[in-house]
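Okay, so here's the structure we're looking at.
For this view, one protein chain was removed and the others were kept in their places.
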Amino acid sequence: MSITRDDVAHVAELARLAMTDEELDEMHGHFGAILEHFARLAAVDTEGVEPTFHPLVRRNVTRPDQIRPPMDRSKLLANAPSADDECFLAPQIMEDE
Amino acid sequence: MAANGDFSLLERPAHELAALLDSGEVSSAELTRLALERIEALEPSLKAFLTITPEQAREAAEAVDSARARSESPSPLAGVPIAIKDNMCVDGVACTCASKILESYRAVYDATVVERVKAAGMPIVGKTNMDEFAMGSSTENSAFYPTHNPWDTGKVPGGSSGGSAAAVAARQVPLALGSDTGGSIRQPASFCGVTGLKPTYGRVSRYGLVAYGSSLDQIGPLTTDCRDAALLTRVIAGADPRDTTCADVEVPDLAAALTGDIKGLRIGIIQELMTEGIDAEVRGAIGKAAEALEDLGASVGEATIPHIDYSLPVYYLIAPAEASSNLARFDGMRYGHRTDQKASGHIDMYSRTRSEGFGDEVKRRIMTGTYALSAGYYDAYYLKAQKVRTLLRRDFEAALEKFDILISPTAPMTAFGIGELVDDPIAMYMADICTFTVNLAGIPGLSVPCGFSEAGMPIGMQLVGRAFDEATILRAGEAYQEATDHHRRVPEITAKEGLS
Partner (left out) sequence: MTTQALIGLEVHAQLLTESKMFCGCPTDFGAPPNTHVCPVCTAQPGVLPVPNQRAVEMVVRTGLALHCDIAPHSVFARKNYYYPDLPKNYQISQYELPLCENGYVLIDTDSGPKRIRVRRVHLEEDTGKNIHGGAGAASRIDFNRCGVPLMEIVSEPDLASADECRAYLQKLQLILRWMGVCDGNMEEGSMRCEPTVNVIEPDGDGKTALVEIKNLASFRAVHQAVDFEIERHTKALTGGDETIRETRRWLQAEGRTETMRSKEEAHDYRYFPEPDLMPLAVDEALIEHIQGETPEGPDAVRERFVSELGLSEYDATVMTQSVEFSGFFEEAAAQAGDAKAVANWMQSDFARLLNETGTPLAEAKVTPARLAELVKLIADGTISSKMGKDVFEAMFESGDPPSKIVEDQGMSQISDASALEPIIERAIAENPDAVEKYKSGKKKALGALVGQVMKETKGQANPAVVNQLLSQMLDN
């Protein structure tokens, strides 16, 4: 499967990565090379083979519905690039979702 | 301060230091001071650390010394200093993952392994350098500086746990923790001539390890020998209610399993990893190591992993796909870097922040991973890779029915020069060709030094075992180390770098 430069630009948008033209060119080149390796998988017969999403399978690993004390807000806000006394601050949010 | 001479203490394995601590011949405060001094002396030429935590280390050392004075029975490694890779959280300490995007971040909690290391009375001396977000094989992808190989500072230490491997190789610290997603403990262990274990997936809690490939990541020890690896694994392993992927399986006394006896052990050499793609010198060393194992009473045969040829595409689909989602949280909202450029809304802020904060290799993997999961490609790429992964796992299951353990080179080459492969990402990926297939199968892998190249660079042998059977590969590794001295050799830098 080949990929166009526009496809790469779309992926960059999905991944929230701003890229210059040069970066897009370089990424397009990398995709070309790595996709060749990926294409080799098409030759493998996986008919009836289950995927291995987990190398170790356990089931129903849950916790009881019990409250644990929350973390001190100031400790979390201390790492924030922008915050007031109560909240994390984001630049104006474009209505989307 | 009689530093001179005392430094030889640091050249001894942790289990010997533990005996000295036990008998009172040395204190943890003294060992910790020595380690901190040695770090200070060697850092200018090695750059193995990103953060050094002398005060925390001294406090922990004093605490363990006074506990010992009160005759409280300490854990086997109590008082031995340790270094932690910078992708594991230590409460209140920087956790950068060697990325600009986390340059300002301070962890707000302890990783489970850190909690256990602290509870075991082991002073943490600092956080080690790595490839950004554990993506790389040379530690050159650190956003801050590359780490240098103690055997030749013109060469890379391997990666991504290159800082931990270099620190142990240079005897800055007797023990370190690394993480391994596709070889990131074993490959640098091989390049730096130390011992490194990637435990079975699910053996060690991942809680507090900044995720790269969630279904592949495991934390493990980097040490000077197998006995230390066994002891340190016992400290960090075991069920954790905070990690549902961590197995509820009892951890055996791994050190007790090191009997030195491998008579009758069936060892298979992975044939696909002994071909031209692997340096002749490396193949030669593995051949010799196999003979040594035979001399110890093991039987050696030929094992085969037919699908191993596909492990590169499988790995470079699965790990980046998981990473593309795991690294989405780095957006400049709650912590870390946020762009200074005026952004026209949150989407623009995210894109600029991430673009400025991530390095090239991280971007490459986020991009391929995003692509592999995107509409229309999931089945052909991500799902297909997970199915081929099943075939690879079956190959290992079949081979490990015939054999008790499998061996191979840990890396296809010895450490390469700094800058040599940075412009060829895919050639760099090949440096993990012997290791990532073990992560895909979820089974344990150990790297032990098994010789040196003509240029004097260490060569590593990989030992692969059945799931949750670290004991057998460690027993074989320890028996081999008892019979050889590659792991005892110390790089010259430790002698010449003004330590007297």
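Order of writing sets the chain letters: A and B. Residues in each chain are counted from 1.
Please note the rule applied: a residue touches a chain if its C-beta (ideal position, glycine included) is under 8 Å from a C-beta of that chain, and two chains touch if they have at least 3 such contacts.
It should be emphasised that the depicted structure is a prediction, and the values quoted were computed from it without experimental measurement.
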| item | value |
| --- | --- |
| Among the chains presented, those that the missing one touches | A, B |
| Hidden partner chain, touching residue among B:108, B:380, B:398 or B:426 | B:108 |
| In chain B, positions touching the absent partner | 87-89, 95, 97, 102, 105, 107-109, 111, 206-211, 214-215, 241-245, 321-322, 324-325, 328-331, 333-335, 346-347, 350, 370, 373-375, 378, 382 |
| Chain not shown, touching residues in chain A | 14, 16, 53-54, 57-71, 73, 76-77, 82, 84, 86-93, 95-97 |
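By our rule, only the chains that are shown with their structure count from here on.
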| item | value |
| --- | --- |
| Chain A and chain B, separation of their C-alpha mean positions in angstrom | 24 |
| Residue ranges of chain B in contact with chain A within the complex | 104-106, 108-109, 200-202, 215-216, 241, 244-245, 247-248, 307, 309-310, 312-314, 316-317, 324, 328, 331-338, 343, 345-352, 354-355, 358, 363-364, 366-368, 370-372, 374, 377, 380-381, 383-391, 393, 425-426, 440-442, 467 |
| Residues of chain A that touch chain B when the two form their complex | 1, 3, 7-8, 11-19, 23, 27, 30-31, 33-34, 37-38, 40-42, 44, 46, 49-56, 58, 61-63, 71, 75-76, 78-82, 88, 90-94, 96 |
